[in-house]
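The complex is shown incomplete by one protein chain, all other protein chains being positioned as in the whole.
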Amino acid sequence: MYPITVEEALKPLVQTLDAIGTFVFALSGAAAGVRARLDLFGVLVLSFAAANSGGILRDLLIGSVPPASIRDWPYLTISILAGIATFLFHPKVDRLRKPILVFDAAGLSLFAVSGAQKSLAYGMDPAPAMLLGMLTGIGGGIVRDVLANEIPLVLRAELYAVAALAGAAIVVAGEVTRTPPLVTSIAGALACFALRMAAIRRGWSLPVAAAE
Amino acid sequence: MYPITVEEALKPLVQTLDAIGTFVFALSGAAAGVRARLDLFGVLVLSFAAANSGGILRDLLIGSVPPASIRDWPYLTISILAGIATFLFHPKVDRLRKPILVFDAAGLSLFAVSGAQKSLAYGMDPAPAMLLGMLTGIGGGIVRDVLANEIPLVLRAELYAVAALAGAAIVVAGEVTRTPPLVTSIAGALACFALRMAAIRRGWSLPVAAAE
Partner (left out) sequence: MYPITVEEALKPLVQTLDAIGTFVFALSGAAAGVRARLDLFGVLVLSFAAANSGGILRDLLIGSVPPASIRDWPYLTISILAGIATFLFHPKVDRLRKPILVFDAAGLSLFAVSGAQKSLAYGMDPAPAMLLGMLTGIGGGIVRDVLANEIPLVLRAELYAVAALAGAAIVVAGEVTRTPPLVTSIAGALACFALRMAAIRRGWSLPVAAAE
């Protein structure tokens, strides 16, 4: 169904990126749940949804079923731990709004890169792999905001999806030019992270259509 | 792709649980549609979505494609009949709010158990099977509320997802200890139902994070 060797070779890389990304996104989901006054379990559900929806969507779309987030215990465990920590210590977490933006940018970078790598490993062409990398990065935030009944932030925030797309594009370009995956993964994640952080700090954003 | 024998052996059990659960959840979806002033067809769509989204999501995630809710006619037929009945007799249905809560708890119990059984039959490990059982139980209500533009009730209601998780956990524990599936299905459904009803009656709920 897919080239075992490539997938196997990239597995440790994809899993490490995914684990760290899962943790930081779970924090953001749990924080949204606390803000919406959900109970402990609702907070854990939002925590899991924010951390894993992007990866689950990617896995469904590339035919990797059951999705890693459902099949492998680390994703669930990490999401629950992040959710409980946020639930217990949230005033602290809330005061740390700026660090959370940093973590969120890190998660976005890691997921965009791991999503593109896994899509390539499953035989996707360059353009779909870029698209799927971006989707892996932004999917969790979209589901989190839809469940919390808000217009998804990622459709509004400064260069959010653009940064994810840039990170995924670097990974795909590396595959096309046969650069080692580890090199392009680091380059892609750094580029995505730097672009997003610069956009936040300097208020960069894309144009909005002119009012009539 | 999966052990035919186990799946075949559990099929009648899963199908019966699913059919009854479909009916009671379709009633809840149709009632939400009537309340949102949708037309007849919109009511039927919400009716189908509430009754089948959990099972469809489960089937996509375990790789059972096309999902039973799409492939087999009983699910669609049952959903439509429940939707039409609600549309025609809704003042009665609406007055029966308390019985509906009972039916909804029954649907939750049946879906949590059938979802866990089917996931085990498709070779899922214990923890994912529990998660998928819970998701089968709560998925329909989440989609129903998102379509009706509300924060999903299941993220707020008294021990809703917790009860589904408990029912699924009993089924999974039974599988691990090789207890006959019929026994654990009944035990799991009763436990989920009792927990949810007790939570409603006595106002049990999980803690909400302390306000700052």
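The chains carry the letters A and B, assigned in the order they are written, with residues numbered from 1 in each.
Assume a residue touches a chain if its C-beta (ideal position, glycine included) is under 8 Å from a C-beta of that chain, and two chains touch if they have at least 3 such contacts.
The structure displayed is predicted, hence computed values, not measured ones.
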item: From B:Pro12, B:Pro91 or B:Gly203, residue that would touch the chain that is not displayed; value: B:Pro91
item: Touching residue (missing chain; options A:Ala51, A:Leu131 or A:Val172); value: A:Leu131
item: Residue ranges of chain B at the interface with the undisplayed chain; value: 33-34, 36-43, 45-46, 56, 60, 65-67, 70-71, 73, 76, 87, 90-91, 94, 146-149
item: Hidden partner chain, residues of chain A it touches; value: 60-63, 124-125, 127-128, 131-132, 142, 146, 149-152, 155-156, 159, 161-162, 205-210, 212
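Throughout what follows, only the chains that are shown with their structure count from here on.
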item: Distance between the centres, which are taken as Cα means, of chain B and chain A, whole angstrom; value: 29
